[in-house]
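For this depiction, one protein chain was excluded, whereas all remaining protein chains were kept in their positions.
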Amino acid sequence: MKERLGVGMVGYAFMGAAHSQAWRTAPHVFDLPLQPDMAVLCGRDGTAAQAAARRLGWAEAQTDWRTLIGRDDVQLIDVCTPGDSHAEIAIAALDAGQHVLCEKPLANTVAEAEAMAAAAARASARGVRSMIGFNYRRVPAIALARQLVPRLGQLRHVRASYLQDWLVDPAFPLTWRLEREHAGSGALGDLGAHIVDLAQYLTGELITGVSGLTTTFVTERPRPDGSGPGPVTVDDAALFSARLGAGIVASFEATRFATGRKNGLRIEVNGERGSLAFDLERLNELEFDDQTQELAGFRRVLVTEPTDPYVSAWWPPGHVLGWEHTFTHEVADLVSAISAGTDPAPSFADGLQVQRVLDAVQDSAEHESRWTAVPAA
Amino acid sequence: MKERLGVGMVGYAFMGAAHSQAWRTAPHVFDLPLQPDMAVLCGRDGTAAQAAARRLGWAEAQTDWRTLIGRDDVQLIDVCTPGDSHAEIAIAALDAGQHVLCEKPLANTVAEAEAMAAAAARASARGVRSMIGFNYRRVPAIALARQLVPRLGQLRHVRASYLQDWLVDPAFPLTWRLEREHAGSGALGDLGAHIVDLAQYLTGELITGVSGLTTTFVTERPRPDGSGPGPVTVDDAALFSARLGAGIVASFEATRFATGRKNGLRIEVNGERGSLAFDLERLNELEFDDQTQELAGFRRVLVTEPTDPYVSAWWPPGHVLGWEHTFTHEVADLVSAISAGTDPAPSFADGLQVQRVLDAVQDSAEHESRWTAVPAA
Amino acid sequence: MKERLGVGMVGYAFMGAAHSQAWRTAPHVFDLPLQPDMAVLCGRDGTAAQAAARRLGWAEAQTDWRTLIGRDDVQLIDVCTPGDSHAEIAIAALDAGQHVLCEKPLANTVAEAEAMAAAAARASARGVRSMIGFNYRRVPAIALARQLVPRLGQLRHVRASYLQDWLVDPAFPLTWRLEREHAGSGALGDLGAHIVDLAQYLTGELITGVSGLTTTFVTERPRPDGSGPGPVTVDDAALFSARLGAGIVASFEATRFATGRKNGLRIEVNGERGSLAFDLERLNELEFDDQTQELAGFRRVLVTEPTDPYVSAWWPPGHVLGWEHTFTHEVADLVSAISAGTDPAPSFADGLQVQRVLDAVQDSAEHESRWTAVPAA
Partner (left out) sequence: MKERLGVGMVGYAFMGAAHSQAWRTAPHVFDLPLQPDMAVLCGRDGTAAQAAARRLGWAEAQTDWRTLIGRDDVQLIDVCTPGDSHAEIAIAALDAGQHVLCEKPLANTVAEAEAMAAAAARASARGVRSMIGFNYRRVPAIALARQLVPRLGQLRHVRASYLQDWLVDPAFPLTWRLEREHAGSGALGDLGAHIVDLAQYLTGELITGVSGLTTTFVTERPRPDGSGPGPVTVDDAALFSARLGAGIVASFEATRFATGRKNGLRIEVNGERGSLAFDLERLNELEFDDQTQELAGFRRVLVTEPTDPYVSAWWPPGHVLGWEHTFTHEVADLVSAISAGTDPAPSFADGLQVQRVLDAVQDSAEHESRWTAVPAA
């Protein structure tokens, strides 16, 4: 019999549902060293939390996340709340000796992120693990891309964009994601965090400086409670250029106003010898070009072979995976790391570093786009 | 509390794993009227069945499917075995008053399929339901395509192909899928069944006649037990043309030798006013062309909107689904039909009709491709 | 100074305009061994022919093609008329010692095609050259594909389709292309001829037998002269399967009712080790898959490199060519062969063989699709 790993999840909206699917599925698909137990779901509205627990497969519901901290049967806290509560919950859990999986962005401010990274470092010294949920690292095509990057030779360009369009309608309401005090930023933190992480993950280099531009197209929206219009206090779109490592130049764009692009995360890396390109809307495919070969050209690699990362646990070639599988992979890797006594990646320190990049973009955007260095760790 | 629906599954290989994922997931994603209970998995090898039950989430394992027939706590039998045992298991279950979900093709022979359809008709009269697993009907893009077909006006063309390449290597062993006594046929039954069903489902018309051509490229392969080469007794590829309803002409191709095509099911329908095209390797997309509009052209519809079939139960726009989700949808629809007291689709009669089409193709192929009528029901 | 090659063109409609562009352009792009002189254009309507000559760049216009036969300043006759006059014109020219370029299909009947091939053989013995205008052989991507076919290993599959949609509207008038006495057949001869030639050209194998199905969706159309409806006497669509050489199976479809497909000639070849795919609507691209490599997948080869066939005469990489360039290449190759004293390809014999395949398809379609052998040369 496998050892049990009790899990408590805070938050049960979009991310909570995705994480629940992962916790339910991972033990049946991967040969996990520990047996996750979906012990308790936590949400502020008791009735809703109860219903969510039943629907999503959690044994129990609570309304105060503090009741989960230090609970004997909860070895891991999965933080799926808005960014403004990440720090408090994650630090409390880590300090209480509970492993933490925290959704991105790590926090709403660099200060909070620093406190979280410090708590993670303290915890790690005591064998307590933490991980930030940059789930797209675990798309099989992205994991394969990372393996291939050395074949590209010296890297020259990254172009990354994350395009959505759900704010195009000015009548869309003023939800928490559009308020700075809850969300920290808009497209920049929500979408930009993903592409900053991917660019750094794939190239193996850190962003050293940025020049940024942000804009809010629709500055006022109806409040959800019907109390009239309120101000949008986050960016609708963020564009920035950057330098990574020694010599790579990169362009980034994150927006919620790219009409017709629903979840359009695209990233391309050009190196001396070849290139890679990826599109999240076709996440089973990786475009790879080796210009040292005759008949060069971007080939569409269907990343569904048993030799591809994560794939052997699933289906035969050509039987494609979906978006949610990234969370199942995340959970599987996290559980393996916990069992192995190693720190999983990406770490809170990685999340902090991404936060510093986003902060530099914001700072540059507020100062005439002037070049802004990203502080080293 | 919801009423329980005890499920027993026979077979636990590729299809068994896919069905298990569906049974585990459906109750957490869809609001099912009954509560499926994964009661028992059945497989001939006791140790392996036990391990599979644990891994796939079934409460118990058995080695003889007969022990499941009539069992009080098993209201539904899910048949995931090779085609040569479908008839015996399904008929026994139906006659014992147990609902049946049976993988495709319905059976290896028309005679068996007729017996199964007769059993299903008898059962239906007593409120016992049966369904054949043409899971691709439940790809959201296919379900949407069906809704759109009336907008195409009078239909003219269907072209359907199901291209795989896993037999290209002559060293690939002689598994049961390559032996007529177990599999009935090769690419024709395994892959052709899907595209025949889809062509008829989408057009709403039946195939009335066919002209067929089959071939076996590699006629001898090594036996898996190391006892030397044995004869391949099924087709490696099958091509056929057909007429559907009054005036539609169609081409079909099923093959396991289309090098580079992993799970390439493609279907295109042309009507007087527009066209539809679908590719299973990009199953979240539907190509739709309305030639009555200015600026006509195939548009790539990302079928991930909440208004699209099945999608609202899952994720926001652009967050794509995978191949396995078709089984979750299948299970959800089946459970709903059982609860509602209606016969789910596709029925065993639908499966029988597809079998008759495949039989006519085989017959034509054995008689110089001459035109062969498909007997009416 | 280069030796002059006087050209007389018969017909000045769609094909005449395309050939004129080729004759005007080839000497400026390719280093031709002879200097083509656009001497005379011939058309039955004097005024129209005169205007066409001026517009298309011909020095003179005539109304009777017989005046061109044997004319001292006309060394080559370019036949761009409907198929029912090909034989008479081409044979007269060849017998008079004039080289002939003849549009496809070679003729409307096998008997005519045989007479033409015989005339071409007689002429060749006297140093007089003939060529049939299967222009798609001279798309750079197709010419490259032919070079790559040996890398695919033993060939298994060809699937070829030529999809257009200009007859979808039942009000489209009854032009000569829809009358058997002028056009010979419909989609079969017009479009099917191209894909039969390409399939044989690319594989290097001949079609040995076929099973065919033809249909006419709209059986009556308005006469262009306003005299009311008349019967459509050719096929609107033709589907056929075939065997090539020893062991290749192939599917073909030619139609003018594939709504949304404008000039959709697609051909795919699968071999043991890889595959090729081509789409005329994206004629600068070739999809190539080498499954013996790691990271296999169809790569999009942009066939615009200086090492690609015909390309070095044109523009730098990525500066794409168009449909009309195939005729310029055709003319350049023809002039080179004439100068070199060799027979250009494709020959009238090649055209005759394609005609025999189409004839066998027609015959099969009229006899319940039964398998029909294609007579050897």
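Going in written order, the chains are labelled A, B and C, and every chain counts its residues from 1.
The rule we apply is simple: a contact is a pair of C-beta atoms (placed from the backbone, for glycine too) under 8 Å apart; a residue touches a chain by one contact, two chains touch by 3 or more.
Note that the structure is a prediction, hence the values are computed from the model and not measured.
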| item | value |
| --- | --- |
| Hidden-chain contact residue, picked from the options A:D37, A:E179 or A:D289 | A:D289 |
| Touch criterion as defined above, residue of C:S85, C:T208, C:T233 or C:N263 at the omitted chain | C:N263 |
| Contacting the left-out chain in the complete assembly, out of A:A111, A:V249 or A:A377 | A:V249 |
| Of A:A48, A:A96, A:A121 or A:L213, the residue in touch with the unshown chain | A:L213 |
| Residues of chain A in contact with the chain not shown | 152, 156-157, 159, 161, 165, 168, 211, 213, 215, 217, 237, 239-241, 247, 249, 251, 253, 255, 257-261, 270-275, 289, 291, 296-298, 364, 368-371 |
| Footprint left on chain B by the chain that the document does not show | 148, 288-289, 295-302 |
| For chain C, the residues touching the chain missing from this view | 14, 17-18, 20-21, 24-25, 28-29, 31, 55-57, 164, 166, 261-264, 280-284, 302, 304, 314-325 |
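Just so we're on the same page, only the chains that are shown with their structure count from here on.
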| item | value |
| --- | --- |
| Longest centre-to-centre distance from chain B, chain (CA-based) | C |
| Distance from chain B to chain A - Cα centre to Cα centre, in angstrom | 36 |
| Separation of chain A from chain C, taking each centre as the mean of its C-alpha atoms, in whole Å | 55 |
| Inter-centroid spacing, chain C versus chain B (mean Cα positions, whole Å) | 42 |
| Residues of chain B touching at least two other chains | 261 |
